[in-house]
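Below is the structure I would like to discuss, written out as structure tokens.
Of the protein chains in this complex, one is absent; all others appear in place.
First chain written, first letter: the chains are A and B, and each begins at residue 1.
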Amino acid sequence: MTHSAVFPSPASATPEGGHLLDVRDLHVEFRTSEGVAKVINGVSYHLDPGETLAVLGESGSGKSVTAQAIMGILDTPPAVIRSGQILYQGRDLLTLSEEQRRQVRGKEIAMIFQDALSALNPTFPVGWQIGETLRQREGMSRGDARRRAIELMDLVKIPAAARRIGDYPHQFSGGMRQRVMIAMSLAMDPKVLIADEPTTALDVTVQAQIMDLLADLRRDLNMAMILITHDLGVVAGVADRIAVMYAGRIIEHADVRSLYKAPAHPYTKGLLESIPRMDVRGQELSTIKGLPPNLMRIPSGCPFHPRCPYVQQVCIDVVPHDLVLGDGRTSACHFAQEVRDDSSTR
Amino acid sequence: MSDFETVAASENQAARRGPSGEPGIPGQVGTPQKPRSLAGDAWRDLRRNPIFWISLTLVVLVAAMAAFPELFASNDPRNCALSRQHAGPSGGAIFGYDFQGCDIYARSVYGARASLLVGLLSALLTGIIAVVVGMLAGYFGRWIDAVLSRVIDIVLGIPLLLAAIVLLKRVSTGGPNTRLAAVIVVLAILGWTTAARVVRSSVITAKEQDYVAAARMLGAGHSRIMWRHILPNSLAPAIVVLTIALGSFIAAEATLSFLGIGLKSPTISWGIDIDAGRVHMRESATPLVVPSAFLALTVLAFIMLGDAIRDAFDPKLR
Partner (left out) sequence: MFRYILRRLLQMVLAFFGTTLIVYALMFAGQGDPIQALAGERPVTAAQRAYLTEKYHLDATGVGGFFYRYFDYVKNLVQGDLGESLTGRSIGQILQQAWPVTVKLALIALAVAILFGVTAGVIAGIRRASIFDNSTLLLTLLVLGIPTIVLAPLAQYFLGVKLQLFPPTAGSNPTFYALLLPGIVLGSLSLATALRLTRTSVAENLRADYVRTAKSKGLLRRRIISVHVLRNSLIPVITFLGVELGNLMSGAIITEGVFNIPGVGFNLFRAIKTEDGPLVVGIVSVLVVVYLVSNLVVDVLYAVLDPRIRYE
């Protein structure tokens, strides 16, 4: 079988001027008996070789759905991809056949999930599950797959890997289980790793270990990574760029340092202000008032306007475009400049 | 560090308390505008389900037969004459006569009463046992729960038919009413476990609810909390289980009567008639087929009714 028939070229052969992964104007709906929920409304982001993009947002903002659309593992129905492109090495994944997409999964783009306990099959040993990818996709023998599984478990720093290979998922601690999950995703040396809230289900101390592991692996294996999270604290040390999602849109996009320094969207600003700061005493933590929007009835104009402290009539009437603020920053806010200036004088 | 969900959650509570809270529920795709009640949803589903209407009609029909059999059949089911043995339809006897020369149709109509009586009273008794046991186990927990749960396990481990045979063998004497009572009690003694488990788990859920904690803080005693606050909220799932159980109790009664250890003549029971019809099926099949159809339709009606209601309340798998 020619496994890499669709994408024979190595990562460096990305088309000139193009990105490794480029999501363009993606629209996804969920059609249920209750009505149509517009989950993704024109998301665009890109990923270059060797970088880490953090996708930030509340649950329901569409960050996981976008990732599942990239992987091609959305349940259709209820999900329907209305329009858009997902270019990987210049080819639109959405135009490929199901068989071609299957070849991409795991080999080119791999994914790890939030809750490793339910994401791993409870009735097979972990070594078997890691090796399954290699046996099924690479035609490896049982023995070879087993040896490679031990190597992978060593790689993600599971102690006594050779001894634990026959254990079942429930016999591992939460952190170790997530390491198994990571080892499984690395089996075929993917070029892109999507990590969907990889540390949410874990203890705080374990969270840091897993994030460090992911950052190290990304560097050592020269992968690109999309890190999906709702936790601003997780992002800072690991990501190069941040895309903030709200109601199925990217509302702000910037490199990590400038976004932390001066957010240019009221939503991002609100998020940053809700983090307790070490350097300010007696501060009053602010929260964002109101609730996330109902995706069956997204507010007119800017979807954030009912909760926005900067709201004007124009926000209710006109959907804001991405405003380019120089050095690659964008913000989907009519008053992006003002918000950024406010933030930087804070 | 920051956590979006907690920010949203605290906001969320504030909004619920305040008068100007935004409609819509956070983080949930596909939530309708106004939260509807579970019962309202269930009723809307049920109304559109033809199986619900068919089974309900059948149940009402059988209930009417049990209450006023003379409205459905003009002949006396006990007026039998061997001269009419296996005679064809005539007069009110639309299905003809059986081996004993009794009106098959009249006997089947009059058979509804015993069946329904056993079914209803067994289900009622079952319900009482199940609510008491399930409530005590679920509410008090600890060793009471441990003991009662073991008892449930053991009773559940007893094969129903075998145990009913043994139990009913004890009551070999007594009039028709004694037998009726014996069958009811035996079925209830053996059949309460499933319902008790259902009550127990819904009591455990209800116990954790805020309104129970509130009642406790207001100084309500155990019995008041149990019967006034928890019971009404744990009853619905038990009633669904009992509707299905009612169907099985009717089937069980017929089976026991069929074996000759349930109801006995002169009580008219479908099980007795099926047994009698079976023996002479080569001469005439109608005495077998007619009471069989009555029994099967009745049992089916209750089971389908219970099934439809359960599906409506628990749409998880559709």
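FYI, a residue touches a chain if its C-beta (ideal position, glycine included) is under 8 Å from a C-beta of that chain, and two chains touch if they have at least 3 such contacts.
Values in this document were obtained by computation on a predicted structure and should not be read as measured data.
Across the whole complex, the hidden chain's contacts among the shown chains comprise A, B. The chain not shown here is touched by just one of A:T76, A:T95, A:S118 or A:Q312, and that residue is A:S118.
Within the set B:A87, B:I158 or B:I239, the residue that contacts the chain not displayed is B:I158.
Residue B:L288 is the one among B:A42, B:L288 or B:I309 that touches the chain not shown.
Within the complete assembly, residues 51, 153-154, 157-159, 161-163, 165-167, 169-170, 172, 247, 251, 254-255, 258-261, 271, 274-275, 277-278, 281-282, 285, 288-289, 292, 295-296, 299-300, 303-304, 307, 317-318 of chain B touch the chain that is not shown.
For chain A, the list of residues touching the undisplayed chain reads 71, 73, 102-107, 110-111, 113, 115, 118-124, 132-133, 136-137, 168, 170-171, 181, 184, 187.
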